[in-house]
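For this depiction, one protein chain was excluded, whereas all remaining protein chains were kept in their positions.
Moving on to chain A:
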Amino acid sequence: MNSNEDVMMATSPRELTQNPLKKIWMPCKNGLPEKHISQRRVCMTNCPTLIVTVGLPARGKTYISKKLTRYLNWIGVPTKEFNVGQYRRECVKIYKSFEFFRPDNEEGLKIRRQCALTALNDVRQYLSVERGQVAVFDATNTTRQRRGTITRFAEQNGFKVFFVESVCEDPDVIAENIVQVKLGSPDYIDCNTEEVVEDFMKRIKCYENSYQPLDEVLDRDLSYIKIMDVGRRYLVNQVQDHVQSRIVYYLMNIHITPRSIYLCRHGESDHNVKGRIGGDSGLSGRGKEFAKCLEKFIQEQNIKDLKVWTSQMKRTIQTAEAVAVPYEQWKALNEIDAGVCEEMMYEEIQGHFPQEFALRDQDKYRYRYPKGESYEDLVQRLEPVIMELERQENVLVICHQAVMRCLLAYFLDKSAEELPYLKCPLHTVLKLTPVAYGCKVESVFLNVEAVNTHRDRPEWDWKKSIRMFHWTYSSFRFTRSFSFLLCNESLDNWNPVQW
């Protein structure tokens, strides 16, 4: 739309209705929500984006691809990675040696090219048909010719392209890389360390001669980031839009220095004991016990330069005080705001707001408490915390159940469906250690009893749900025909209405 002159003259604003699940106001007609362009969150990009990695083997391309994909999915941008090496493994069942990658191996070149094209096809499927927003094309892409093919493919399909090149000449980093992720690769099952290293180094050599790094002059019209020496230096060129800007910011904040992240909740609180949610109560007797045990645990762990973060709620601060290490308070780490349900017990919520209670069980991730928040809101609120966690090294985060679930989902790549049901019991510390492409988790229960605050996903009662929907929607003045439609849906075709 170029000018607002073409716009129809709105005589009076459309009626608004509030979506009962997410509490979002949307225009409606005849009591039914209208298909509307208004989005509930910032527009990341108008067209899909293809991120293309570039670099010799063992430069961290797959590490970056997976991490970036995990981050983008967590903040709500549907993203998927396409690892061409994986396609090659499916095509060539057994990897024999580096000879496959020799630049004069015609057979090998044909297969590799075919794999790249197959992967691009799947990218097209994901971005154009499955409504993904970002695809990460993870391969060496070291020649200008290959990159040209990809750029043309993207142009034809209306995708934006953003290159992520990793350049590194530090032999120690490369060696460590090989140890961390190549030794365990399917290519090298039944090989000993020396054999792997030797073969892999020869593999890298095969690429070196034809490697054409992104060039400041020749590639000045491309959008890219060049990461040098594992993040010591970056060259950023022609960032086009919001999502690319966020990607650059993220890539510039991550590091690979070994460290551990400790996540735990505050000690058991007085509200916990009474079964009340939210509020700002202090620690119970057992909660204080836990705080003391936490101090002992932290001391025993002997952590270098530990940073401790809490929320601004009394119970996390009381816990941190006992740990006897300087701590920082983050408002962003406060527990999810339960709005009108604050300080209620689940039974009271069921009593006062039965329809809300049911809606929450239907889609716990997107459900927003009236005058409160949703898990989805929480993730947005926690993004700066995650960004700073990426920058930091050893950190202990003392937070709350819903908050801890969100943070954990980020580190363990859990979906929006799983996130609200992750088990984060009181008095249990989770120690996360980044390893290879993921995160090792150790769960340490500090041996102080506490109430269980975990509520599982209830068995889905379809009859009850139909009654709930009928009640809910008729109370928002939807037409009778619509609710009639819902009630007469055959059980086989039943799909919960998704906004």
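Points worth noting:
Simple rule for what comes next: a residue touches a chain if its C-beta (ideal position, glycine included) is under 8 Å from a C-beta of that chain, and two chains touch if they have at least 3 such contacts; residues count from 1.
Methods note: contacts and distances are computed from a predicted model.
Among the names given as "6-phosphofructo-2-kinase/fructose-2, 6-bisphosphatase-like", "Integrator complex subunit 11", "thioredoxin-disulfide reductase (NADPH)" or "Mitochondrial ribosomal protein S35", UniProt records the absent chain under the name "6-phosphofructo-2-kinase/fructose-2, 6-bisphosphatase-like". For the options A:F290, A:W309, A:Y369 or A:Y410, the residue in contact with the chain missing from this view is A:W309.
On the side of chain A, the interface with the absent chain consists of residues 1-5, 7-10, 12-14, 16, 18, 23-25, 27, 37-43, 216, 220, 232-239, 242, 245, 248-249, 252-253, 280, 282, 288, 292, 295-296, 299, 309, 312-314, 317-318, 320-322, 324-332, 342, 371, 377, 380, 384, 388, 391, using the contact rule stated above.
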